[in-house]
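Can you read through this structure? Questions will come right after.
A single protein chain has been omitted from the complex, and every remaining protein chain is retained in its original position.
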C-alpha cells in the first residue's frame, strides 16, 4: 500500500516531523510519499490560512492522481497532515482513492477509545478553526474542550520541545477538569510527542499523524468501492479555465473514469 | 457606499444576471463593482468546485483591498455572489470591510420573515453542498427542504427561462408539502427570477443576489468596527511563499493595519 | 419607507433613547413613527414580563395596520424594540408588512460579521430569557456567552452612563475569555452605546436598535411578497370575543386581504 | 388537592369536554375548578392566537392567585388546557404553585412510555405551532411526526366525533410509517377520545387533558418548594401601568411573598 | 395500585432509604413491593456497573411479570430506583406495565417546574454516566450542570448525613452560578434528603425516589394501553438459550400476550 502524505504548510521542518512519525506508525507493507505544500504559510492557524492550504494540497493530489506520481506507481490513499483538515471533505471528490485528514482520523481514533475527548493545540488563535472542524465532522457533542498554548512560539519546528511541560499540563487539566476520556495532541508540529507523553497522562493520547496513517491504512484496506454517484463522485463535466495543468488533468481523468463506469452501468 | 460584487464562477452571462439584479436591488447611494472569477468553472455544484472558487474570490478581494481597486476608491463591502458561499467564513479575515455571502444573506432575509424556509436549487448534485452551507451557518434546524431540478441544464445563462415552470412547481411544493414559510430561489443563475414569480408563490420569495446587496448595505451601514482580536482578525504575521502578488500585499496590508491598531491600544 | 418602531416597555426615557438611535441609524429615505407600550412594565427582564409586553405591542401594531396610523399613511415595516423579541415570531402573523425584533436583527448582523457572538445584558435575571430567544431563533450554537451587570440599576434611562465601565469590561471579557468574534450590546436601554464603545472593543460591536432599523430597511426593501399560506398567513377566520377594537379590526382586515388573494388565485 | 383547569379558548363546548375528561382522570382527593378564557378565539391554531390566549390565561391565574378564587380556598396547581401550551413557560413565574401545560404533561407521559412519539392534530395550520412547542420543551429529537386532519372542521365541539375514523387512521400511520412508540391525541377538542381508541391503536395513546391532570397531581404532590431565585422567581419589583386589577394584585402578592422569603434568608 | 420498586444495587441500607422515601411519597391507594438486586455492586458509579445492574433488574422484573410476584397479585408498574436508569429504555420491552426509571421521572418533574435544572451527585466518577442518561432521554439542552462530591465516601448508607453541608453548598452553587431553576438530588443514597433541604435552597428541589413513585402513579393511572407494535412491543419469538428460568418465562409470557393481541386484530 502506498500512501501520499501531504504537509499543507510550507515548513520543511514540520514535514520532517510528519515524515518521521508517519514512518514509525506505518504498517510493514505500507510505503510513504511525503510532500510539502508548494505555496502557503509557515503554519496554519486560521480559517483563511486553511483555505490557502487547501488549494496547495489540491495541487499535490492532482499531480499524483493525474500522473501516478514521480515513480509512476499509483497511490492507494492520501493523508492530509494538518490538524483542522484543510480542504476537507471537498478534496475527497478529487481522487478515486481515500483522502483522509488527520483530524477526522484522530477524532475516530479517540471516539473508539472513549466518549469525550479534548484537543491540545499550539495557539489560542487556532482554536476556533479546530472547533469548526470538529463540529463539521459531526462529533462536536463529544468534545470536552480545546486547550491551547497562549504564548508566542519561537519556531514551529521546536514547539513540542519548547512547550513540553505546558502541553503536559494542558493535557492533565483536560482530564481532571474538562472530563476528557482521551486527549488528542493536535497539529503536525506535535507529531510524535504522544509517544513520549503517554505514560504521564492518565488516559489514551492520540497523535494526529499516526492516527492519520493507521486510519488511512484501515480504510484503504477495506476497498469499499468508488464514488460514482452522490456528493463525492467526480465533479460533473463543464467548462473551466485558469486551473493548473495538473488540476485540469486530474479533473479530466476523474470524469473520464466516472463516465466509463456510467456507460458500463447502462 | 461602494460594494464589490464577485461572481465566483467564470460565466460572463451569469455575471450579467448578477449585475442586473444587483443594480435593481441597490439603494440610491450604492455603487457597484461587479467582477467575474479569473479562474474556475462554468457554475459551481460541488464542494470541490466551491473550494476552487474560494481561491478565485480571494484573489479578487485581495486585489481590491491591497490596491483600492481599479479607480483607487476603497470598497466598503464585498458580496460573494454564489449560493453556497464559497470561502465563507474564511474570506472575512482578508479585508477590513464586511464580506458577505449571498447564502448567509438570504438565510437572514428568510429567517426574519418566517420560521422555516426552503431552498430551490438548479441541480440535484448541488444539494449536499447547500445543506452543508446552511448547517454551518447554524440555521439547519429551520430548513424545511432543499428541492432541485433533476434534469440536464442546457445553458447556465438560461436556466431560469428554461425551467421557470419547474422552479415554480418546486416552490409551491415546498410550501404545501414541506412547510416552508419562505422560499429562497438559490443560485446566481436564478438572479432576478424571484421578482417575476412572487405573485405566483403564496409566501415571501427571497432572491440571493438582492438579499446579498441589501444585507451588505445594512451591515456596512452599521459601521460595527473592525476585527482586531478573535478569529476574524487578520492572520498573524508569519513566513509565507508562493502566494499571488495581490494576496501577499493584502495580507501585509491587513497585518500592518492590525499591528498599528495594537500599538495604539498599548 | 415608513417604519413603526415600538418600545414594548412603558418607559418614556427608554423610548427617547430608542428614537435617537433609530434616527441616527435610518437611511435618508426612511421615516420613523416611534411609540411606547400602552401598558406593561418599566423594563422587561423576565419571560412573563415579555408576555405582557407582547400583548401591548400587538395593540400598537393592530392600531396601525387597521387604520394606517395617525397620519393615514400605511407603514412599511415594524421594529419591535426590546431585546428578547417579545411576541416573536407570533406578531409576524398580524401584519402584511415585515415585523422584526431587534434581537433577531442583531443576531443576523452579528452572524454576518463573525462566527461566534456574545451578548452583554443589563441584569442577571434577564439572561435566561435572552438565551431562550437566541435558541428559538436557531443560532444557539453560535452564542459564545451572555454576560451581564450583576448590580442593582439606579434608573433604566441612565444604565448606559452609570455602568459604562462595567459594560466595557464585560465586552472585553467576552472577546478574551469566551471567544466572541462580535459583541452585541443588548437591550433598548443601551441604545447608542455601541457607537461610543466601538474603538475600545477589539471586535465589531452591534447595537440592537440600529441593527433593527437597518435590517428592517433591508427586508422591507426586498419586497419579498406576502404570507398567503403557511404558518404566517393571517389567522383563519373564526369566532372571537373580548379583543380590543383595534385588534379585532386588524384581524378582520388581514383575513379579508388574505381571502381576496385566495379568491384571485382560484 | 385543588387544581385550576383553564381552557385558553372561548368555546364553552370545549370547556365541557375538558371538564369531563379532567373529572374522569382526577384522583379521588383532587377537586377541580374549570374556567374558560374571558377573551380570545374559538380554538387556537396559530402562534398569534396562542399569544392572545396566553394573556387570557394569565388573567385567570392572577384572579385565583391574588384572591384565592371564588370560594376563598387557595389552589394547589394550575393546568393550562390547550395543546401548544400558550404562555408557557412564562406563566410559571406568576404563581407559587405549579403551572403545567397539557403539552408538556403529554410529552412527559409519552416519553416515560416509549422513545419516539407522534402527535395527531386537528388541522394542518396547527402543526408549526405544535412543533415549536415540542422543540422548546427540548424533546424535538424524540418526535416521530405530527400528523393532522386536512379538512375543514364543522364545529370545534364535535371534531372527535366527526373525524374519528380519520384520527384513527392517522394514529395507525404514525405507528406503521413514522416509527411512533406512543401516540398523543393533541388538543382539548379531542379530550377523552384516547379512552375510546386505545384498543384500536397498537401502542399507548396519551390524552392531553388526562396527562395534564395526572402530571399536575404528581408534581403538586412532590411539594418541591418555591422559586425564590432563578428565572421563575416572581418578576422583580418595578414600575408598571395599565395591567388589569387582578394581574397587578397577583404580581404584588408574588413579590411580597418573595421579599418576605428573602428577608427571612438574610 | 401496586408498584414494584427495585434497588439495582446490592446494598440493603440503600434499599431501606429507598423504601422509606417511597412510602412517604406514595399516594394512599398505592402499595409497594421493594426489592434489592440479587447480584451487582454496592453502589453504581460507572457505565459498566450500570450494565451489570440492568441485568439484575431484568431478573426481578421477569420474576414478577412471569409469576405475578410472591403474593400472586400482579404489579401495575415498576420503578427502577437507581439514578442513571440502568437498563432503560430496554427494560420497558419486558413487561406489559409501565417501567420507569427515577432519572427520567426526576427529569420530567424538573422540566415541568422550570427550564434548566442541575443534578447534584455523590461522586465525580458518576457524572459521565448521568450525563449520558440525560442526553439519551433528550433533555441535555436543559441541563444546567452536574455537580458532585469529590471526596471519598465512608459508607453508602450515610452519604446524605456525612455530606449534607457539601450537598447543600453544591445545590446553591448550581442556582447561583449555573442558572439552575430546579435542583435534582440524584441517587438513591440521597433518598429523602430533598425534604430536609428544601427550605434552604431557593428553587424547587426534586428527589429521585419520590419523583419515581409519583410519576409511576401518574403514568399507571393514565392506562394508556399496551405496546403491540413498534420498538417496545415484546421481542419477537426466536430461539434463545441460557437465560434464567424467570427471564425465559417472562419473554414467553410477553410474546404469548402479544400474539394473542395480534390474532385478535386479524
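Some notes on this structure:
Order as written gives the chain letters A, B, C, D and E; numbering starts at 1 within each chain.
As a convention for this text, contacts are C-beta pairs under 8 Å (C-beta built on N, C-alpha and C of every residue); 3 or more make two chains touch, one makes a residue touch a chain.
Worth saying up front: this structure is predicted, and the values here are computed from it rather than measured.
Within the entire complex, contacts from the absent chain reach the displayed chains A, B, D, E. When the missing chain is restored to the complex, the residue among A:155, A:169 or A:229 that touches it is A:229. Among A:18, A:167, A:186 or A:201, the one in contact with the hidden chain is A:201. If you put the hidden chain back, the residue from D:47, D:64, D:92 or D:116 that touches it is D:116. Considering E:7, E:25, E:50 or E:224, the position touching the chain not shown turns out to be E:50 (whole complex). The chain not displayed touches subunit D at residues 115-116, 141, 179, 181.
Within subunit E, the residues in touch with the undisplayed chain are 10-11, 38-43, 45-52, 54-56, 58, 87, 89-91, 93-94, 125, 128-129, 132, 136, 230-231, 235-236, 238-243, 247. Mapped onto subunit B, contacts with the missing chain fall at residues 127-128, 132, 135.
In this text, only the chains that are shown with their structure count from here on.
Touching subunit A and subunit D together: B, C, E.
Superposing subunit A on subunit E by their CA atoms means rotating through 120 degrees, a value rounded to the nearest 5. Comparing the contact residues of subunit D and subunit E by number shows a mostly shared set, over half of all numbers used being common to the two copies.
The most distant chain from subunit A, with centres taken as the mean of CA atoms, is D.
Averaged C-alpha coordinates give centres for subunit C and subunit E that are 44 Å from one another. The geometric centre of subunit A is 28 Å away from that of subunit B, both derived from CA atoms.
Multi-chain contact residues of subunit A, defined as those touching 2 or more other chains: 128, 132.
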